[in-house]
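A single protein chain has been removed from this complex, and every other one stays in its place.
Each chain gets a letter, A and B, in the order it is written, and its residues are counted from 1.
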Amino acid sequence: MKPIPHQALITTIEIMAILVGAFSGFIEARRKRMDLVGVFTVAFITAFGGGTLRDILLDKRPLFWVLHQEYAILIFFLALVATPLIRTLRQMVSERLIVIADAIGLGLFAVAGVSQAQAAHMPLFIASMMGVITGIFGGVLRDIVCNEVPMVFRDGQPYAICAFFGCWLFIALQYFHFSDDFCLWASAAFITMLRLITWKFELRIR
Amino acid sequence: MKPIPHQALITTIEIMAILVGAFSGFIEARRKRMDLVGVFTVAFITAFGGGTLRDILLDKRPLFWVLHQEYAILIFFLALVATPLIRTLRQMVSERLIVIADAIGLGLFAVAGVSQAQAAHMPLFIASMMGVITGIFGGVLRDIVCNEVPMVFRDGQPYAICAFFGCWLFIALQYFHFSDDFCLWASAAFITMLRLITWKFELRIR
Partner (left out) sequence: MKPIPHQALITTIEIMAILVGAFSGFIEARRKRMDLVGVFTVAFITAFGGGTLRDILLDKRPLFWVLHQEYAILIFFLALVATPLIRTLRQMVSERLIVIADAIGLGLFAVAGVSQAQAAHMPLFIASMMGVITGIFGGVLRDIVCNEVPMVFRDGQPYAICAFFGCWLFIALQYFHFSDDFCLWASAAFITMLRLITWKFELRIR
């Protein structure tokens, strides 16, 4: 089997994370009773906000969603379809499903962030911060637009902390020269697992 | 008559939009009982916020208001003059006048945004998004600073949607090789008209 090139793999992971992010954005915007414009914008900000902030901080252009307008268009049409179906869809989607999708998104985004930061030769601690920023700032910007104190800063759940440990796992695995594939998938899976375990057992850090 | 060059025309439109934006920012900040610093900052953010966000996303520098410090200075002195006159001015300015000025600003900003994005060779859907962002994010950032859920995301009025259709009108007119002047003014006028019509008939989209 031919090895998947590093950049292509990161792109694949980022695409999966974006779709999961948009999904969680839709659900939040619907809960806030926003109109079509709000639903699209909040979904877009939740999906692309973390990565966009990272790219602005790293001064990386063009932005992912500028290069791949198909994702913006996809979210646009999903918003058109989803907005009138609010009540029906809300009943179909359980709290558990949202948490699981969000945990997968956290892992994928954070690992995409730390690997992009390492590709841009950031120092290690900054690279781990960029991973966490990519993982959590979609949700932070969503909460700011929705006029709430960001959930991730106040609920005491180890959400950002899971991403932080996973980013350092990624850095450690890379240091010991594991394959890029393994580093990326193992770290993303680690973050998702850690998030789901801490959620299941209702761990809190104050 | 000598034809007006494209970039000069865009600049003229952007200047008009900025003055209208600052005007609407003054009125909002006065309503929130902000002090002089708040009035200036909110007027400045409302006037330049959308274009600044667009330029950061496109990585375009220097920013418009850095190149033309005279507009920043103008808003500064307007804030100095306007702030002590809050009550008098508020009685003089009717709801209708604010909506009309805002509709003109929306058209001018959105068209300036989509044409700048096309000049930067953005793909079409992204260019239309940049137009909408330029048109509405001054107001969005104003509402975030004023600690409110952005009006444009929740009131169901087709505000961003007017800008969106106007941006696609601009793209279509350009595709059929109409003159730059005609594309810009026709699209801006279309957006302003559409906004005023939907406001007059109290249309809502949910």
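We take it that a residue touches a chain if its C-beta (ideal position, glycine included) is under 8 Å from a C-beta of that chain, and two chains touch if they have at least 3 such contacts.
These figures come from a predicted structure and were not determined experimentally.
The omitted chain makes contact with just one of the residues B:35, B:95 or B:202: B:35.
In the complete assembly, the contact with the undisplayed chain comes from B:145, out of B:9, B:22, B:126 or B:145. As for the chain not pictured, it touches subunit A at residues 56-59, 122-126, 129, 140, 144, 147-150, 152-156, 159-161, 205-206. Interface residues of subunit B facing the missing partner chain: 32-38, 41-42, 52, 56, 59, 61, 63, 65-66, 69, 72-73, 76, 83-84, 144-147.
Quick note on the criterion: only the chains that are shown with their structure count from here on.
Centre-to-centre, using mean CA coordinates, subunit A is 31 Å away from subunit B.
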